[in-house]
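A single protein chain has been omitted from the complex, and every remaining protein chain is retained in its original position.
To keep things simple, chains are lettered A and B as they appear, and every chain counts its residues starting from 1.
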Amino acid sequence: MRLSDAALGLVLVGAGAAIAGTARDFPLVPGQAFGPGLFPFVVAAGLAACGIGLIVREARSGLRRPWFAAGPLMGDARARLDALLLVAAIGLYLVAASRLGFVPTAAVILLVLVRRFGASWALAAATALLGPLAVYLLFAEWLRVPLPLGLVASIRY
Amino acid sequence: MLTRRSLGRAAALVGAAALTRPALAQAYPVRPVQFIVPWGAGGGTDYHARTIAALMERELGQPLNVVNRTGGSGVVGHSAIAEAPPDGYTIGAVTVEIGMMHWQGLTRLTWRDYTPIAMMNLVPAGVQVAADNPWRTLKDLIDAIRANPGRYKSSGTGQGGIWHLAIAGLLQSVGLPPDAAPWIPSDGAASGLRELVAGGVHIVPCGIAEAAPLIRAGRVRSLAVMMPQRLPAFPDVPTVKEAIGSDWTLASYLSIMGPKGLPSPIARRLEEAALRAMATEQWKAAMDARGFGVNPMPAAELAAFVEKSDRDLGAVMRALGLART
Partner (left out) sequence: MIEALPQALALIFTPQTILVGIGAALFGLFVGALPGLSATMAVALLVPVSFFLDPVSALTAVVMTTAMAIYAGDIPAALMRIPGTPASAAYVADAYALTKQGKAELALGICLIASAIGGLFGTLVLILLAPWLAEVALRFSGVEYFWLVALGLSCAVLVAGPDPLKGAVGLFVGLFIATIGQDVTSGYPRFTAGIPNLLSGVSFIPAMVGMFAIAEILRNLPTIRTAAEVQTQKLGSILRGTGAVLRRHPVNLVRGNVIGTAIGILPGAGADIAAWISYAVGKRFSKAPERYGQGSEEGLVDAGAANNAAIAGAWVPALVFGIPGDSVTAIVIGLLLLKGIQPGPDIFLMNPGQIGAVFLAFVLANLVMIPIGLIAIRLCAKVLVVPRPVLTPLILLFCMVGSFAIDNDPFALVIMAVMGVLAWMMEENGIPIAPTILGIVLGDPFEKHFMTTMMKGDGSLAYFVSRPIAAVLAVITALVWLAMLWALVRGKGRAAVT
């Protein structure tokens, strides 16, 4: 996803306005002339100034670039789906890990992604089987990181 | 996906049903217990938690895994304890902030969302000043503040933190405005003390134990302790009552609590284990080493203490204009 400098400038000006708008409602500490809103205002002004700078720069060179180009990731249908799957994997973990447990969730993620990225089913299955177990042993059993047990809890105890 | 999820739910239900069976409650605990600490590794709460966890393991016969769930100014960790299933396999350290955060409107959680188990410790506030200041007694300091309200700055935790309330309440109790020694926020007692020694602020009303190394090094003087009696570890430091006649006292506290609705056999088992752990020599030695006292308290007493603390803190926060609820 590639924006021209002018488009990027517009986004930045918009972001600056949004930040400043939100920061306007921050309450002042009684008895002080400055408070929680001061730095957000400075940042918003900075972003907006950069945005205007970008717009002016591109306007001077004649606004020849397209406003929007897809770029290598968004322009390639297969890569787009890859990226979507990747983000979905993180989402799946968030939703499912506490109930299913770390090991099954991670296994599903690895199986799907490894296969999707072009490895053979056998390799994908092996990764999905061994990877999560190894990670669980290292982090949870040995180093006491509380990775969710989920289903395994009812089997183990 | 659907089948897998309903499978998970079924398994969870079976598990829950199994746990409520009285036979199993007597066998509690059958697997490791998670002990959530809402603050970072290396801090005072973490120190207490790790020490008591090691001792309670012996009583319970199962490991207690200390888990630091930091972030969110303590809200995240406290929520994690309250929202855990009340099966006795998740308990945690609930600290004085539980009586403060809800007044600030940061969370709806109050101590009523927990099952009290035992008090781990009280951390009494002291009034510390840099040793190169002329103030020898608390009276000197109060007189100086009275003569120049707003001139002397205090620090030691974030805005509206427990030590902020300590000094504000003290000033209020002697008829001064609570912001007569304006609060400079800091990350914690350690950085407040650093500012004190560097000359950036004048008063740090933090837990006296945290100032102990600097008091020993002759850099910091403690003028008074906000407790009804002098502390055994600091016999030379007078109480506020002795110094200026005010009745103001304040101690931060660290307690063990579980989620609300913990079955009472489990709660009692944990309470006994905690109290027995705090009666050991190792506990006393570990507390002595850091200048902490030993103040165990059973669940019933803890509940009463926490309720009073919650009310007192709310009153001071309202006076300071920090309360939003």
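Keep in mind that, in the parts below, contacts are C-beta pairs under 8 Å (C-beta built on N, C-alpha and C of every residue); 3 or more make two chains touch, one makes a residue touch a chain.
Quick caveat, the model's predicted, so the values are computed rather than measured.
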Across B:Val33, B:Val67, B:Leu122 or B:Met257, the one contacting the chain not displayed is B:Val67
Could you tell me which of B:Ile81, B:Leu165 or B:Val201 touches the chain that is not displayed? B:Val201
Sites on chain B contacted by the missing partner chain, in the whole complex: 40-43, 46-47, 50, 53-54, 67-73, 75-76, 79, 104, 106-107, 150, 153, 155, 158-160, 182, 184-187, 190-191, 193-195, 197-201, 212-214, 216-217, 219, 282, 286, 289-291, 322
For chain A, the residues touching the chain missing from this view: 1-3, 8, 12, 19, 22-23, 26-29, 32-36, 38-40, 43, 46-47, 50, 53-54, 57, 71-73, 76, 79, 82-83, 86-87, 89-91, 93-94, 97-98, 106, 109-110, 113-114, 117-119, 123, 127, 131-132, 135, 138-139, 143-147
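Criterion: only the chains that are shown with their structure count from here on.
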Dist(centroid_CA(chain A), centroid_CA(chain B)) in Å evaluates to 36
If we count contacts the way the header does, which residues on chain B are in touch with chain A in the complex? 4-5, 7-9, 11-12, 14-15, 30-31, 34, 65, 67, 159, 179, 321
Residues of chain A touching chain B in their complex? 29-31, 96, 99-100, 144, 146, 150-151, 153-154, 156-157
